[in-house]
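Left out: one protein chain. Kept in place: all the others.
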Amino acid sequence: MAGNSFGTLFRFTTWGESHGPAIGVVVDGVPPRLPLVESDIQHWLDRRKPGQSRFTTQRREPDQVKILSGVFQGKTTGTPIQLMIDNVDAREKDYEETKDRFRPGHADYTYWAKYGIRDHRGGGRASARETASRVAAGAVARKILGPSVSIRGAVIQIGPKKIDRARWDWAAVEDNPFWCPDRQAAQAWEGYLDEVRRHGSSAGAVIEVVASGVPVGLGEPVYDKLDGDLARALMTINAAKAVEIGAGLAAAALSGEENADEMRMKDGRITFLSNNAGGILGGISTGQDIVVRFAVKPTSSILTPRRTVDIHGRNAEISTKGRHDPCVGIRATPVGEAMVAVVLADHLLRHQAIAEARNQKPEARA
Amino acid sequence: MAGNSFGTLFRFTTWGESHGPAIGVVVDGVPPRLPLVESDIQHWLDRRKPGQSRFTTQRREPDQVKILSGVFQGKTTGTPIQLMIDNVDAREKDYEETKDRFRPGHADYTYWAKYGIRDHRGGGRASARETASRVAAGAVARKILGPSVSIRGAVIQIGPKKIDRARWDWAAVEDNPFWCPDRQAAQAWEGYLDEVRRHGSSAGAVIEVVASGVPVGLGEPVYDKLDGDLARALMTINAAKAVEIGAGLAAAALSGEENADEMRMKDGRITFLSNNAGGILGGISTGQDIVVRFAVKPTSSILTPRRTVDIHGRNAEISTKGRHDPCVGIRATPVGEAMVAVVLADHLLRHQAIAEARNQKPEARA
Amino acid sequence: MAGNSFGTLFRFTTWGESHGPAIGVVVDGVPPRLPLVESDIQHWLDRRKPGQSRFTTQRREPDQVKILSGVFQGKTTGTPIQLMIDNVDAREKDYEETKDRFRPGHADYTYWAKYGIRDHRGGGRASARETASRVAAGAVARKILGPSVSIRGAVIQIGPKKIDRARWDWAAVEDNPFWCPDRQAAQAWEGYLDEVRRHGSSAGAVIEVVASGVPVGLGEPVYDKLDGDLARALMTINAAKAVEIGAGLAAAALSGEENADEMRMKDGRITFLSNNAGGILGGISTGQDIVVRFAVKPTSSILTPRRTVDIHGRNAEISTKGRHDPCVGIRATPVGEAMVAVVLADHLLRHQAIAEARNQKPEARA
Partner (left out) sequence: MAGNSFGTLFRFTTWGESHGPAIGVVVDGVPPRLPLVESDIQHWLDRRKPGQSRFTTQRREPDQVKILSGVFQGKTTGTPIQLMIDNVDAREKDYEETKDRFRPGHADYTYWAKYGIRDHRGGGRASARETASRVAAGAVARKILGPSVSIRGAVIQIGPKKIDRARWDWAAVEDNPFWCPDRQAAQAWEGYLDEVRRHGSSAGAVIEVVASGVPVGLGEPVYDKLDGDLARALMTINAAKAVEIGAGLAAAALSGEENADEMRMKDGRITFLSNNAGGILGGISTGQDIVVRFAVKPTSSILTPRRTVDIHGRNAEISTKGRHDPCVGIRATPVGEAMVAVVLADHLLRHQAIAEARNQKPEARA
C-alpha cells in the first residue's frame, strides 16, 4: 500500500488511470528558486507522446502539462509542484468486450487477485500511460541537476536485433523514430517492426541510458546505493524484466584483471582507464559516465488469440484489438532517462546534506 | 545518508565494519509470537560462513549470532530484534601497507571521495562481511513467511562457464561447494577455480534464486512493485551488476506470442502454462515461482598488480594479498536467498494490511 | 524537504497555494472496494468551508471536490485517489500592498528566510486554506475506519472563555456557529467574538477531539506511538501551539493514585473506571475513547498596526485588511477531526498487517 511515491528528499507521487479524466504527479522536495515553466516540462513529454510515428500507439494524446502549484512568477518556491495532464482521447468502449478476461502477460489478473476490483479500461493504473507522469517528474529533476549533467537514452536492441556499438552516434538518436544510435540498425528495425505490426504482434527491446557530468560521491551505502536505487527505478517501468549497470551480466565472465577499472592521474585529476563499473563503485558514483540498461518484454496486447481465463474462473481466449504500441521499448526511452534523472536528483540533494561536513575541518566540531 | 535500512513494515538496519569489534542488524516490524531461537538464525549463517572450502576466503569467522532483544521465552514479542555477531578473526595489519592506495574496481576511492575519511581495514563498511547481517535478517523473514514458502538459490554460471539447465537438480546444490545444481558443471568449475586461485585472480558468477509457494497478490504498484524491490534488494549485494526477473534480458528477443504466459483453469485454480514473467505481473506476484537472477563481478582483490592512484593524488600500483574469495558469487548465494526473503516478508505484511478489505463485502463500509 | 506527506500505509500528500488555481491531495494506500463518491467527501468539506457565519472569513469558496483517480464505479480500487478543489475566489490584489512586509506571528518571515522566495498571496502554502485538503483526506480515512468509529470535535475555549464541562452536550455542537458543546458558553462567545471583530482583532481557541469505538491495540511503540503521531498531526495544523492527550498538562499535578485508571471486568470485558490516559497507554490504544486537545493562537492578521521589518531589512509597520477569520480555532475543528481520522486509519492498517500473527497459534510457524 502507499506504493506510488519515489525518492527520499526529491520525492514524487503519481496518480491517475489510463482512461480516467486526468493523470498527474505531485513533486515534493524541489529546492526553491529554480526557473520552471510549463514548456520546460512539455519539451520532455513531447518525446514520449504517442502517435509520433507508425511504430507507436495511434491514441492521440497531446499530453499538455499544467503546473498547478509550487511555482511562483516562474520560479520554484520549495513547495509541492502539482503537474496535471488531461486525458483527452480515452475510449472506454474499446475495452468493454474483454473486460472480464485477463490478458496473459499483463497485470489484469494480478490486480484482480490483489484488489478484488479492477479498472479494466486500458489497463487502468497499470497502463504505460502512467509513465507520462514520470517524464514530467524527470523534467523537474533535470532542473535540479543543472546543465552540467546530461542524461541521454538510446534503444540498443529491438526484438532479437542488436545495434553494432562500433557505429554508435548520439546524433543519430534524434534522426529516427526508434532513438537508435546506429543508423544501419535503425533501417533494419523499420522493416522488422513493420512486419511485427502486420501480424498484430509485438517486440521487446533493450534501452541504454547514459548520464554524463555526474559528480563523484552520490549514493548512500548500503541499502540506498546509487545502483540499487537505479535498479528499482528502472525495474518499475512497465514491462521491464532486467537491469544492468556497466558491464552488467557480462561482468560475470570477466577475469578480475579485466574487470578492474584502472586509475591514473591526469591533469591533476583522477581518471579511469575503462568503465566496467558503469560509473558506480560501492554504491557511490565515481564521476565517470553512469551507464545503465534495461530490457522490456514485448507487450501482451497482440492480435493472435491466446488462451486465458476469465473472472468467473472459466477458460477463455483473448486477442487485443484497441490501439497499442508494437514495441513499448521505443517510448520507454524517455521514461528511462526520466527515472535516471529522478534518482540522481534525489541523491544529489542527499549528498548536499552532508557536503559541508565532508569539507570542513573536524576541529570545527570539537 | 541514513541508507542502512531496508523494508517498510518488516524493516532492518545493519551496522558494523569488517574489522571492527562486531557487526549486526536490528530487525524491526516482526510480528509477535513467532518461535525464534539463535539456532534458527545460525542455520542460515553457517551456509554463508567463510572458510568452508578452499574456494572461499580463509578468514576464520564462526559467525556466532546472539539475540539481544525482541525475543522472550523463545518467541518474538513484536519489538526490535538485535542480532549481533562478533568479529573474531580481524587482522588490521593485513591492510596497513595498502591503506593509502585505492583498489581499482573497489569502493576504496568512492568512500574516500564521498566521506573524506575511510576505514581501510578490509573494506570497512563496504566489505562483503556486511552480508552476514543480511542473512541473519533473512532468517527472521523466513519465519514470517512460514514453512509454505521455500526460497532456494543456486549458482548457474562461474566465470564464462554456465550450467546446462537440462541437468538442474536441486539435490545437487547441497552436494558441492558451489551451490551448483548441475553436477557436471560443478566438476568443471572445480578445475577452473583452482586455476583462478593459482593465479591469484578472481571470477564472477550468476546466481538464481527461486521462491516457491508465494501467495498471489504481493507487491504494491507502481513504485513499490515486487520486482522493483527485488531488483533493488539484489543490486545492493556487494559486486552485483545485473538483475533479471523471469525471462530477463532474453525477454527482449521474444515475440509477444511467445512471451505471454497463457492461463488455464486446473482443478478449479488458475494455472499458467509458462513462466516468462518470473512470477510477477504488473509488480504483483502471480502465485507462480518467483525467479530472479543476479550477476556478480569478479572481486578486485587480486594478486596481479594493477595501476591505481593514492590518496595523495599520485600514480601507484596495487596488488592485494590478504585473505579473499576467488569467487564472491559462491557465498553470495545465501545472501541472495536472504534478500528475496526480506522483500517477500515485507510485502506479505503490507498485503495483510489490506487483506481484510479485499475480502469483505463493500456494503460493510457503506 | 519533501515534507508534504503524512502517514505510513495510509499516506497522503497535499499541494497547492491559497491563491493559486487549485489545491488538492493525493491519498495513497486506501484499501480497495470501499464505496466512495464525491458527496462522501463534500459532507466534511462543507463543515470547514468559509463564510458560513459572520465569525469566519468572508472569502467565498464552495470548496467543491473532484475525484480524479483511484475510484471506479463508485468504489476504491487500491490506487491513489487524487482529490482536487478549485480556488474560485482568489484575490491576488488584496496582498499587493503588504507583499514586502512580514506579518508578525505569521510564516511570512520564515518562508522568506528559508527559501529566499515567497508566494505572498494570502500566505501561499502557509495559508489555512491547505487544511481543506486535510479534511478531504480525513473523509477517506473515515471510510477505512468504518461506521463503528466516530470522531467528533468541539471548541472548548475561545480567547480566555472556557466552557463548563458539566454542561457538555454533543447535540449542542451542531446548533451554534462555534462547534460549542455548552450552549451557555456559545452565547457568551457570540458577544465576545463580535467585540473582537469590531476591533479587527483576533482570538485563540482550544479544540477537543474525541474518537469513540477505536479498537484496542492501535499504535506502534516506541517512536510511532499513537499519541506521538496524534501530537504531530495536530501540531502541524496552522496556529497550533499545544497538544494534550487525556488529562494532559493537568496530569502533572495528579498523584499516582489519582492518575492510574483502574480496571474491572464487566460482562466479560475489561473496562476502565476513569480515562486520564485519554485512551492510550504505552503508545497503544486501550479501547477507551481517545481524547485529544489542541490550542491555537490568535491569528496575526489583525487591523491594529504592528511593528515589523520588510524584505529589504528596513523597519516598517503592518496591519492586515483582507478577509480573515477572527478566530481560526472554529474552522480548525473539522480539521482536528480529520487529523485524528488519518492517524487512526493509518494505524488500523498497520495493526492489520500483524493481526493474523497476533491471533494464530505460534506452532503454526514452527
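Per-chain residue numbering starts at 1, and chain names A, B and C are given in the order in which the chains are listed.
Heads up, the rule we're going with is that contacts are C-beta pairs under 8 Å (C-beta built on N, C-alpha and C of every residue); 3 or more make two chains touch, one makes a residue touch a chain.
Treat the numbers as computed from the prediction; the structure is a model and nothing was measured.
When the whole complex is considered, the residue among C:Val243, C:Ile290 or C:Val340 that touches the unshown chain is C:Val243.
Among C:Ile85, C:Leu145 or C:Ala295, only C:Ala295 touches the chain that is left out of the view. The chain not shown here touches subunit A at positions 8-9, 31-35, 75, 78-79, 143-144, 146-147, 221, 349-350, 352-358, 360, 362-366. Although one chain is hidden here, its contacts on subunit B can still be listed: residues 1-5, 7-11, 13-17, 20-24, 26, 28-33, 66, 68-70, 72, 75-82, 114-119, 124-125, 349.
On the side of subunit C, touch with the chain left out of the figure occurs at residues 1-6, 14, 102-107, 109-111, 113-116, 125-126, 130, 157-160, 196, 201-206, 216-217, 219-225, 227-236, 240-249, 251-257, 259-265, 268, 270, 273, 276-278, 280-287, 295-302, 304, 306-309, 313-315, 329, 350-351, 353-354, 358-359.
Keep in mind that, in the parts below, only the chains that are shown with their structure count from here on.
With each centre defined as the average position of its C-alpha atoms, the distance from subunit A to subunit B rounds to 25 Å.
Counting partner chains per residue, subunit A has residues 1-5, 14, 114-116, 125 touching two or more of them.
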